[in-house]
Each structure stands twice: as structure tokens, then as C-alpha cells.
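Below: one structure, written as C-alpha cells.
Shown here: the complex without one of its protein chains, the others still in place.
Here is chain A:
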Amino acid sequence: MKPYSESSAKAPEPLFNKAYSHADVGNQDNLADSPSIEELLNHNANLWRGCDMAGQGIHGRSTGYPQLDSILPGRGWPQKGLIEIISPQWGMGELQLLIPLMRSVIEQGHWILWISPPHLLYAPALVQVGISTDQVLVVNLETSCKDALWSMEKALQTNNCGLVLAWQTWLPGKVLRRLQLAAETGKTLGVLFKNRDSKYSQSKMRLQVKGFSPQTGSFNKAEVTIIKARGNFQPLTTQLELYRHHSQHTA
């Protein structure tokens, strides 16, 4: 039938309506023309599929690490929202993961706010990887937890902060939910760094970074596990080569 095939070739939306309204749907002559199920599913914008890994669109921001991109839903960091990065000790490369993102944030003219980092943020290292310190703002470690969370919420709400990094221990679900909402309104990405994972955490995405011991791997290598991510069914793990961006920049 003419109207049916036309619509299927064009766009998914009218097809959906037709499927119920048109009496000729079940007509046998039609089957040869009809697209495959996979095609229908992929082209229907109204349909959400539980597994983003099915390749339903690339809506994330590239992490700069192809291996990491391939296991993240949306093929990259989410545009907004809250991420938890868990590293048992500092120095696992947890910040290295974000370096390409930070660079793109700075290039867009946005600011990066660091809220109570555990140690002194070392400016020469930032400049080395190509992040201008002009747009970096640090809130001291001595700030009380309440004030730190307040500034995190405010920063997530403003449009100027492209990235908010915060070091916090366990946060109650209510607080996380609030930060999540703030991030959605400001269209900002917030990253929480933690030492310990808790499976009850309500963040949208949880990642774990691990370095290798001298015996099992090289200095540059790190293992990233996506413990939880909206759109992924199960934890996925990949191994990354860190510090590549380092050499790229200096060269």
C-alpha cells in the first residue's frame, strides 16, 4: 500500500500512529516492503530502549579515551548530571580520565570549580596538560561540608561552570538528588570523587578507577569499571592507556 511504505521510509513517528489506525496493517501483500524490526526500533524517537549500548545515538561528550567511550552509554560522558568516580587511593588516574573533558570545557569559555580537593591543586601540572588556570577556581578544603555542598549546588545551577569537581565522603540520597536536579537545571556536569563505593548510592553513574601494581601492569595503565550507568545492564570494564594526552599536548 502506498501510504504505508511512504511513511515508513520517511520518519518513524507517523508510522507509529498508522500502525493502530490503519486497517490494512495486517495485509499480507505488505510484508515484503516493511522494514526490519531492528530498523524500526532504531528509528523511533519515541521509543526508549533499556540498553543504550544498542547504539541508539551518540549523545555523550567524548571522554578522549576510545575504550572508555565504547563502554559508556551515549558513547561518552553525559552532558549533564552527576557522576561518581571511585578510586581506593588518590593517584589512580582519576583526574586523568577527565583531562580531555576539562580542556574542552575551558575552550568553551566555561569555568571549572574544584570543591575541597584533598591536596593542593598543582598549577604547573594543569598547565602541562593544557588547562589554563585562568578559569579554575578552588574552594578550600577547610570549608565546612555544608558550605561545600551549598557551593556545589549553586555552581551546578549557574551556566558558567562547565564542570564541578568535588571531593566528598558518603552523601545521603536526598542530597545527591538535590545536586542531580541542580545539575539538570544548569546543564552542568558534576563529578564526585570518593574513596569507597557504596552500592546504595543514587548517582546516575558510578565509575571505579584502579591502577596496576608494578608487577601486573605498567605505570600508564589503568582499569576503569563502570559499576552503574543508566543505560548499561551490567558492569563493564576496560583498560586504558593514560597520559597519552600529556605527550600530545607537549609535542
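Some notes on this structure:
Everything that follows uses one rule, which is that a contact is a pair of C-beta atoms (placed from the backbone, for glycine too) under 8 Å apart; a residue touches a chain by one contact, two chains touch by 3 or more; residues count from 1.
By our rule, contacts and distances are computed from a predicted model.
The chain not displayed here is annotated in its UniProt record as "UmuC domain-containing protein", chosen from "UmuC domain-containing protein", "3-isopropylmalate dehydratase large subunit", "nitrile hydratase" or "ABC transporter permease". Within the set A:V139, A:M205 or A:I227, the residue that contacts the chain not displayed is A:V139.
Only one of A:G93, A:G190 or A:G231 touches the absent chain when the whole complex is considered: A:G93. Touching residues on chain A toward the chain that is not drawn are 88-96, 109-111, 117-128, 133-140, 142-143, 147, 150-151, 154-155, 158-161, 210-214, 219, 222, 246, 250.
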